[in-house]
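Note that one protein chain of the assembly has been removed; the remaining protein chains are unaltered in position.
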Amino acid sequence: MIYEGKQKIWSEYQKEIPDDHYFYVRSCIRQSFFPASEATFLDITRNKLGKDIFETEHHTTCGGIAYHSDTIPQETVMTIIARQFALMAKNGYENYVCSCITSFGLYCETMETWREFPELEAKIRENLWKSCKLEFAKPKFLIHASDLIYKYRKLIAAQAVRKLVNVHTGEPLKVVEHIGCHYSKMFPSKGVGGAEYPYVLVGMIEAWGGEIVDYPERRHCCGFGFRQYFIKGNRGYSLSNTHKKFESMEPFKPDLIITNCPGCPYFLDRWQYVIAESTGKTYGQDGHGIPALTYEEVAGLVMGYDPWDLGLQTHQVGVEPLLDKMGVEYDPAKKYLGKNGKDIGAPAPCSCLK
Amino acid sequence: MKNNILIIGGGPAGLEASAQLQRMGYNVILIEKDSVLGGHLAKWDRLFPDGVPADEVLSGLIHGTEGVKLFTETEIRAINRLEKSYNVRLTNGITVLSDAVLIASGFDLFNAVKKEEYGYGIYDRVITNADLEAYFKNGSDKRIDHPKRIGFVHCVGSRDEKSGCRSCSKVCCATAVKQAIEVKESFPDAEVFCFYMDLRLFGRHYEDLYLKAQKEYGVRFIRGRVAEVSENIDGSLVIKAEDTVASKPLKATMDLLVLMSGMRPSVSGKAVGDLLEMTVEEDGYFAVRSGIAAGQRSPLPGLFLAGAATGPKTLPETLADARAAAVEIDRYLTEIFPDARNYKQLVRERW
Amino acid sequence: MVDFGFGLVPSSRMNLDLFDKEKYEELAEIEPDVRICMACGSCTAVCTAGKYTRTSLREAIEDIKNAKPEKALEMLRACQLCGKCSMVCPRGINTRHLILSITKVYSAK
Partner (left out) sequence: MGKLYDLLMKDYRLKEGLNACINCGTCTAICPAAEFYRYDPRRIVDIVQSKDDEEIEKLLKSDTIWYCGECMSCVTRCPRKNAAGLIIMSLRNLSIELGYFIESEKGRQQYLLTKDLCSNILDYGYCVYPRRFDYAGHPEAGRVWEWEEKHLDDVFERLGGNLDGKGPGAMRRIPQEDLEQIRNIFDITGATERMENVRKAGEKKAAELGMTVEEFSEMVYKQSDPKHLNH
């Protein structure tokens, strides 16, 4: 692997990311499964970086999951998107930051389709007025929330209390990055680093002291596949695609997987559980899995957030080996406590996965 | 009849046209931007279909240019069209008043780095056709270390709109087959695979070469374009394609992957064209005057084109082009150019 | 082991790393023309058995090269050795001999 070759490509795919004043839009999956990640993101941008980032309670799903499950027409999803954009403009913002990768890809595609077919844009403008009495607007900058963390990765490193380094050996942690397919595969120029060697997560890992490992199936989808997951009869597809990735990364012995798509950390986590429980195979050390974290969680860890405030207890793959390597202090007894130490029980143990 | 003729480009087209025009008695000035003559031919080891050494062909071409005024490491600084002739200032300080100009600026090899998914310049064991020729010529390349499995990827920067190159580069299929045979000669134990979309083996003896590669060398031809390449922990490469004959995705591990970089319009040729405000077509190559019968004439009177400046060509085609250019230049300089009174009308009628 | 109601499913991806070079050389030894097939499909187009069954010499040759010899044998099982394919092969392959050779080499355990 020739590092300089990648650098050359990275230098060709740098997108403009505005400095401040962001309109934040949440992700259905991230909110449902990783609510602490979004909370951490807002805390970092607002309180650690001092940025203005605004959220309105009136925004909704973009409809992307329903759209990519072919349950709603294109015109419907485009009008919902137009509504989100209108809310941004109404609140005086023009920098649109979304938490979801499916949304991000869909926004890019929608803007591109409107550009190519102005009559469609006109139709959506009309739809928006008819249905919501809102004025049509488009963002000046469309960015994914991971783009923002990427932009401020060095500021975060400056405030970090620890690095992505094994404190026992002094070696950098080996990190696998997984980019959501819809981040840049459709529009390579919209993603930091392009589609083949995206830099958005690599940049974070480098800035925070980890070592990136590139493995043959790096570019492959996690296997979500929308309808291929939601319907039980189709889940073999989803599972098998994740399995293919893990078989490919196994020889590299990664310590950690970092993701920027909301769904991927769920699938890369839970499918390890299913593979372990149904076949006995595990990919981490001594029967453990490989933790698959969101970029917000990884940022939070280096900045010294408590792992249980970050929600790491809601991953099925245990994160303790990673925390031990990083020298993160944590109280195992507090892992599953509710707010203010409330006892809310704990998950049943797995039969195979540690 | 000692007209000055300026020939731009010292590759096969420029050399051959120089030789022909010199023999006809013209005063030929040949400029070449590099320090050596021959263009890509100088970097190639052997040529399809019969494997003659490129050196031999090149020295033959150079030999024919005796008497030609030759300037290497020389480019054009400025060029003006006077009433009939071209006033050309060269970077070596010399100014030439030329009655006819031949652009033989050739092609650039596609920069394989741009086909990002193949990882040239990123994965250690991905090389190009040009790298392999250099290896055959010089005998060393640390990326080539007793490979057991070698893959050839056709159409790299050809027939690919994503890389901005729609056209077929014509020579890569035959080059791949030739190199597959040669690599098998160098490493008899190796398994060799060619991944192609269509095998365009149109020329004389090319099909024989293909048959030979299959029959005598056991080269495996797989119809399917390579979709992506990645690197294993041991540095070997994983390639993915669809075998479109079987309608199934496939993967294979390779120790060496050779990308058949195609032809792209020459960047330095384009710079010369810009000085003359010459039209290029959508594909980036220079436009000939009109249609298929235009031969070597450019839209500008007295300005001619030969070789890959007007699109991908094989070596024999390039040489034929050069000879045709010589004939057309001669015709122009004898039938149109001398008639000062009727020059404009003759240009209208016969250019 | 837990039953989730679904599980890993088989891959269709052909893996050329599994190609049995020695066996193939054995075949090429007795029928060298296996190397020169161009996969044009003429044989399959005229195949008598192919009209009624899934028989295809073109596919069988592909299957062998793609490390799926069992599929190749399956592809040739209904062949009646009528020889029409040998009449149309543009490369003049002795297809009957090739079919017999494939069966001989790859059926042997």
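Each chain carries a letter (A, B and C) given by its place in the written order, and its residues are counted from 1.
Here, a residue touches a chain if its C-beta (ideal position, glycine included) is under 8 Å from a C-beta of that chain, and two chains touch if they have at least 3 such contacts.
Remember, it's a predicted structure, so these values are computed and weren't measured experimentally.
Asks: I'm checking contacts with the chain that's been left out. Which of A:2, A:17, A:72 or A:323 qualifies?
Replies: Reading the full complex, the residue touching the unseen chain is A:72.
Asks: Out of B:63, B:162 or B:348, point to the residue that touches the absent chain in the complete complex.
Replies: Of the listed residues, the one touching the omitted chain is B:162.
Asks: Of A:45, A:166 or A:240, which residue touches the hidden chain?
Replies: Counting the whole complex, the residue in contact with the absent chain is A:240.
Asks: Kindly state which of the options A:6, A:26, A:151 or A:325 is in contact with the chain not pictured.
Replies: In the complete complex, the chain left out is touched by residue A:26.
Asks: Check the options B:247, B:279 or B:334 and report the residue that touches the missing chain.
Replies: B:247
Asks: Tell me where the left-out chain touches chain B, residue by residue.
Replies: On the chain B side, contact with the omitted chain comes from 117, 155, 159-163, 197, 223-228, 240-244, 247-250.
Asks: Where does chain C touch the missing chain, residue by residue?
Replies: The missing chain touches chain C at positions 2, 4-6, 9-13.
Asks: Pick out the residues on chain A that sit against the missing chain.
Replies: 26, 28-33, 35-36, 38-40, 55-61, 63-66, 68-76, 79-80, 83, 105, 113, 116-117, 120, 127, 130-132, 134, 181-182, 185-186, 188, 195-196, 219-221, 223-228, 230-241, 244, 269-271, 273-274, 308-309, 311, 313-316, 336-339, 342, 344-350
The rule we apply is simple: only the chains that are shown with their structure count from here on.
Asks: Among the chains, which has its CA centre at the largest distance from chain C's?
Replies: A
Asks: Got the chain B residues that touch at least 2 other chains?
Replies: Residues of chain B touching two or more partner chains: there are none.
Asks: Could you please specify the touching residues of chain C with respect to chain B in the complex?
Replies: Result: residues 12-17, 19, 21, 28, 32, 35-36, 38-39, 58-59, 62-63, 65-66, 91 of chain C touch chain B.
Asks: Going by the contact rule at the top, pick out the chain B residues touching chain C in the complex.
Replies: Residues 191, 193, 211, 214-215, 218, 220-221, 223, 243, 245-246, 248-253.
Asks: For chain B, which residues are in contact with chain A within the complex?
Replies: Listed in rising order, the residues of chain B that touch chain A are 113, 116-117, 119-124, 228, 230-233, 238.
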